[in-house]
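With one protein chain held back, the other chains of the complex are shown just where they sit.
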Amino acid sequence: MVFALLKYGLSRHYPARHQFPRPRELKPSYDLVIIGGGGHGLATAYYLARDWGITNVAVLDKGYLAGGNTGRNTAIIRSNYLTPEGVQFYDESIRLYKDLSNDFDLNILYSERGHLTLAHTDAAIRTMRWRAEVNKHFGVDSELVFPAEIAKLCPQLNLSDKVRYPVLGALYHVPGAIARHDAVAWGYGAGAATRGVEIHQRTEVTGILREGVNGTGGRVTGVVTDRGTIKCGKVIQAVAGASSLVAAMVGLKLPIRTIPLQACVSQPLKPFLDKIIVSGSLHVYISQSSRGELVMGGSTDPYSLYGTRSTLDFKEGLMMHMLELFPYLAEVKLLRQWAGMTDMTPDFAPIMGETPVENYYIDAGWGTWGFKATPVCGKRNAEMLATGKVPELIAPFSHRRFLEFKQLGEKGAASVGH
Amino acid sequence: MTTSRLPAPAGALLDRAKPITFGFDGRSYTGFEGDTIASALAANGVGVLSRSFKYHRPRAVLSAAGHDANALVQIGAEPSVPADRRRIEPGLSVTPQNVFGSLAHDRAAVIDSLGRFLPVGFYYKTFFRPKGSWKHWEKLIRALAGLGKVDLAAPHGYHDKQYLFADVAVVGGGAAGMAAALEAAEVGAEVVLIEENPRLGGALGYARFDPEGGHGASLMAELAAKVEAHTGITVMLDATCNGWFADHYLPVIRGTRLHKLRARSVVVATGSYEQPLVFRNNDLPGVMYSSAAQRLIRHYGVRPGTRAVVATANGDGYGAALDLLEAGVEVACVADLRPERSDGALADAVADRGVPIVRGATVTEAVPQRGLVGIEAARVARITGQGLTTALDDRFACDLIVTAIGYNPTTNLIHHAGGRVSYNEETAMFEVTWLPETLHAAGSVTGTFALDAVIGEGRRAGWSAARDAGFKVGAAPAVPNDRGQRGVNHPWPIFPHPKGRDFIDFDEDIQVHDILDAIQEGYDDIELMKRFSTCGMGPSQGRHSSLNSVRLTARATGRTVDETGTTTSRPPYAQESFGVLAGRSFEPERLTPMHHRHVEAGARMMVAGQWYRPEYYGPAATRAENIRREVMAVREAVGLIDVSTLGGLEVCGPDAAEFLNRIYTFAYAKQPVGRARYALMTDQAGVVVDDGVACRFHDHHFYVTATTSGAAAVYQRMLFWNAQWRLQVNVTNVTASWAAVNLAGPKARMVLAKICADVELSAEAFPYMEVRQGNLAGIPARIIRIGFVGELGYEIHVPSSQGEALWDALMAAGQEHGIVPFGIEAQRLLRLEKGHIIIGQDTDGVTHVFEADMAWAISRNKPYFVGKRTLAIHEKNGLTRKLVGFTLKNPADPAPKESHLVIRDGQIVGRTTSVNGSFVLGKVIGLAYVAPDQAEPGTTFQIRIEGGRMIEAVVEKPPFYDPGNKRQEL
Amino acid sequence: MHLDPSTLPRRGFLYRELAALGASFVEVNGQAAPIHLAAGQEAEASAARVMGLADASALRRGGYKGWTALDWLRGQGVAIGDNNTTVVQDEGSRVARLADSEALILGDLAGRSALLDRVEAAWSFEGAVGAYPVPRPDTNFWFRITGAHAANMLAKMCGVDLRPRKFPDGAVAQTSVARMSAIVIRHDLGATLAYDMIADSAAAAYMWRCLLDAMDEFEGKPVGLGAVRALAAEGSSP
Partner (left out) sequence: MKILNCPLNGPRNISEFVWGGEVRTHPALDCSDAEWADYAALENNTAGVVREWWYHVPTAYWIIAERDTVKDVIVRTYPARELFKDRVVFEAPAKQEGR
């Protein structure tokens, strides 16, 4: 038996420590307020505390810890993006991910599985090659593979050409991984909290105080919450689906649409599928978690919504296509479906960094793909907040690009890919 | 084993005339038609159905209601079949799940004894040191996880779907549902009544409402007869309503069909789930709900044991005790958790039968048989406080423990619909406090248990639903005041045991201390507790665990149950198979009129969105040769390609030209009738999104083509803009109306002349970029002289019904000139030789006009076109890349592939978008994005090809072939 | 003698499928129309009372669209009802109003339409500004779906309530069928419940397959136009 478990088994008192010391009251002021206690907010707090010793920080979340998209996401981690900006960014994230369990002293069940993005058209083949080439340029392990090799990598896939949309090739990304999404957030939260960061759950930000607003964005001085007003030095928002609403509190308009993304799990099955399989043309992706469920999803909902209701159409479309790839799953049972609210940008790349409002920073536009970015966002946000300088890695994701019509070209890699 | 078959009249669902033999765990058993797998096995004395998820403890029936946590079995390739719902069939071969070895000797059962080393969330706590070790542990953990098995050879059976419509949908065919359905149908509403069981009745069919025991059955018979006789009610049995979706859209699964029922109003009469009493070993086979014992007896004619202890906190426990006695089960004792004497006819009847009743007491432990395959005795002790008992207990030998400590309403659908519940401390129940409009609830789902109130409430719900559906209704039916909600639920049926195995969640093997530990560790929000402990996340989705886990969380955090709240209930209500959700997989396929001719000619067809198009003609083995032959035919003689998939739009009206001026980048106002003009479309961001040709046939009429994949979007966009501009123009999508071919090659005119009598074809009479209408082989045609492939060519559009005839006529006319049909691959090379771009291949999601080097396609004299303003901004900002033509500096270098990168100083500056070896030019040609300062013809740049090798390319201004465009203008 | 559909310039979208079902063709409007299939007209007529599917694509149809289309048609003596309803014209054609700016004209079962003859002759760009012809015969296939089970069968492919009590004779639904846009019109044949289905001609084979699959449980059969005409003759539908 593993030593750590012996410890738990033999000690009378479980557990060793409380992971999230719970502050009762809000302090009147903090050096820094992080709006949003999802993965991004918590990771930012963690690295601020760990790497920069900044702990007079409050993380405010209107719900429970990581109850936003972090707690709803299908946890696919990969760096096989299309743009140089994206690939380098996500690559750093993967490197951070690999150490997280040990950093946290909490197993995030990081599981490197290999990731296959299927191509069903020759146009998709071209995009896959493009991605493979850009990836390799930055040392990221991706390769364009064809059916004979796919059959070896994933014999579970239906590679028949007798289907409506036969598989012509795939982008094979060796480091593609999944992890226990909640554990990532908890690890960051616990790491931040035990270092002195205050995490206030069920605390909603309802306004942001500024001074010097005349023609410019002014300067942030505090935040208003449903539990009272607090003063603060800097503020960063990391609120995913609520990005536009919180940004509007400082008069900032974003190119974001809030659109539900749904997902579902099957009943737990004995392990049979190692690879993570994604098909953009069929709008499906699937992986099997360590618990044995098939974790599945597709593209975003057909219209915007500030809500997480489930739909039948989602499941119908998903399964129709899923059974093309895995016909033998017809009698497998769906266990549960749910939804998150994604903050979709038009170029499928995030919005990060400074804003026209002094001391106000943003981490938004994570859409359907931001879980994998959690560590790098936390680390680089922390660096930015601590030093006041925008790190090179996140500079390309500035809000300004939309005003100048300089969108990033990530569409080809992000859409259904997560 | 101690369970056995009872004689009739027990077993109302059985047809004893029809014995059925089936297999379980390698042995053969016989049951009757109507038996579930679980009931038939119980009748055969099989005591263990499965092994639990984590500890591999033996488990069996708990509820027998079709929603058991641990009754999941595998049938052939089908995993996780609920054995307490699926009925047996001849020859069915059932195997247990999650067993290493056999059900009786599960090697993994050893985990149970290691349990204390596996605290809640144990996998989060270890297995990761030293770094990298998780990779190895993961394999073990994964192998232990999971229940059913997937068979890669499993067939994909037939599943389908059907829409259904109703004024009123009633979910649940118990007393409340039947009353609701009758009331609504009475006023004329069309009602669909959905019941997941094989017959109507719900609790009436198994519960005991009176000492004599006949009331339920007679009421059931009466109501069911009325329902079945009513023409306004459609009854769906064996049908599960698996969720509520917006605007009363209900998925109802029956067999392999998914019914999508749309109702105007809905009555939820889904009853309630009985809840477990928590004590040590409360998971063992032989511990079951009172309703389970009653279902086994009354529905399936199974005697659930021989000697029972009943633990109860309500009348239903006494009802069950009477049923047990009548079924020949000795009742060793009834432990009533309530200290006061509960007055009630059922309790009196039990007392009258001489059964010892202990008040203020509970079962604290089930003493297991060896191997935990059943129970030997129950320990019963006095309750001294919330969850506390005396240390002294009585031991009652028994093989059955029946519990009746209360219910949790089946509010799944109500939650899906946004309804709210709140915990009533007085009744210790979650009660519905708010329902959305046009949704109604009745019966025990609302916490109403008195039968007359259940029926009254059902009637009133049916009445309200009919009213909401627009029917004229009379006065609202009355509901008796006493809804019988008191004395049903015990507020704290949780008796933690110092040695544990006091299970809260049977799916996930969660015990009391697991929940407390999770909370102590900081996962103190009910949602966090759930996620950390996985309580409620297994196959039965908290049916058996939600209520108790919320109570525990509330107490441990010092909050009320109401403040603590419940976790979100999500669809599906019960499991549903992927196949049922997928149904028939409608995937539209569109075929051009000439499709069969291509197939007959040996074309390899490729998917192009919904369409199929010929990639090339001939065997795959000679692909390159086939393409070469097709290309050379076009360059040297004449070729024919099917371009019917091109979008076609008729733009008509006095404002037609003005409209195109706004939609496309070029100018159309002065385009003469009889002329064709290139049409490039940009979006608001100036991004190139489509292209085609605009042919003017009349002052008021343009025929505009669009790309195959863009046609629908172009049409939609045109209508979108004109909904705002209100120009006098009408746009019709005629994509499918026109078959089209491109006849191209130096001999094209000769071929065409053979079948064309009424259009003058000479270069002077019908020059390049002109259009004509005429007849070809008697077929009315629109003929456009354009040259995507750079030869003398005619794009010919004819009514689609005559497309095949046109194809035949051209192939016949071209025979003497060596006509060859050509496919997409040949066309891609031919157009590349001319430097024509393909939108979506040579452009990407952000390519704007200047990047594509297509400034020539912009008319600068127009005040407006979609994208103009943004293009002006782009022009001002300057370029970051540019599309250029290129050839290889060293012809001996291998050809780059499409999407190979253009590298400068170690940086990515662009990529190739089209590359091909030109037969006529004898060299590799291509298009690529390069840095703007590399775009001058003659500039060299570097491409990284396969294997990381760098090769040099030289910018060459297209067209590569026939730069003077002489051939297409012949 | 049998007519070979491929000898005519106008060819049905399904002539191969129909020939494989043993169709006998007759010429209608320059196209081979399947008059009966292997089973023969009488058997097909009785099958069609229960559940039948016929390809009526050879029959006359047309339409006009544009901001003055309805007025212009009215000017030609065409009677037009409300949106999504059909009016039977004196000479037997039916006119379905699809929008404020569009009408669909369906000829009779013999393949004639005096109305279409007349309006087609009258139409010109100059004479009918704002009213433009829609090439319906080539844009769309035209199926007839007949029989007592027709509504139940269609409910397997279409989310609009087409049951007779909710969808009266002449009603029009422009909707999605088997994930394709389609126009469905109820038009009973004599005493037999029946629908027109008009949709993308390029997807005729796809829709035909979907319908045959959906009809199977109702003993549905493909039938010839003769059977449709026979049912119509039992009442007085044009």
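Think of it as A, B and C in the order they're written, each chain with its own count starting at 1.
Here is the rule we use: a contact is a pair of C-beta atoms (placed from the backbone, for glycine too) under 8 Å apart; a residue touches a chain by one contact, two chains touch by 3 or more.
These numbers were taken from a predicted model, which means no experiment stands behind them.
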When the whole complex is taken into account, which chains on show are touched by the absent chain?
A, B, C
Of B:229, B:478, B:723 or B:892, the residue touching the omitted chain is B:723
Across B:130, B:354, B:863 or B:922, the one contacting the chain not displayed is B:863
Mind listing the chain B residues that contact the chain we can't see here?
245-247, 249, 260, 262, 662, 684-685, 715-716, 719-720, 723-728, 733, 863-864, 869-870, 873
Of the residues in chain A, which ones touch the absent chain?
244-245, 253-258, 302-307, 309, 311-313, 346, 402-405
Go through chain C and note every residue touching the omitted chain.
83-84, 98-100, 159-160, 173-176, 181-183
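We adopt the following convention: only the chains that are shown with their structure count from here on.
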Between chain A and chain B, centroid-to-centroid distance (C-alpha), Å
22
Mean-CA-position distance for chain C and chain B (Å):
34
Per the C-alpha means, the centres of chain A and chain C lie apart by a whole-Å value of 52
Mind pulling the chain B residues that touch 2 or more other chains?
161, 260, 586-587, 589
Junction residues of chain C - those touching two or more other chains
none
Can you tell me which positions in chain A touch chain B when the two form their complex?
1-6, 8-9, 14-15, 17-22, 64-65, 67, 71, 84, 99, 101-102, 106-112, 120-123, 126-127, 129-130, 133-134, 136-137, 155-156, 164-166, 180, 182-183, 186, 190, 201, 266-272, 290-292, 309-312, 315-316, 318-320, 322-324, 327-338, 346-347, 404-409, 411-412
Chain B residues touching chain A in their complex are 53, 72, 77-80, 114, 116-119, 122-129, 131, 134-135, 137-138, 141-143, 145-157, 159, 161, 243, 245-246, 249, 251, 258, 260, 416, 418, 513, 517, 520-525, 527-528, 531-532, 534, 537-539, 541, 568, 570-572, 575-579, 581-583, 585-587, 589, 606-608, 685-686, 840-841, 844-846, 870, 873-874, 877, 897-901, 903, 908, 911, 913, 944, 948
Quick check: in the complex, which residue numbers of chain C touch chain B?
6, 8-13, 16, 31, 65-67, 101, 125, 129-130, 132, 134-135, 137-140, 152, 155-159, 161, 163, 166, 178-180, 200-203, 205-206, 210, 213-214
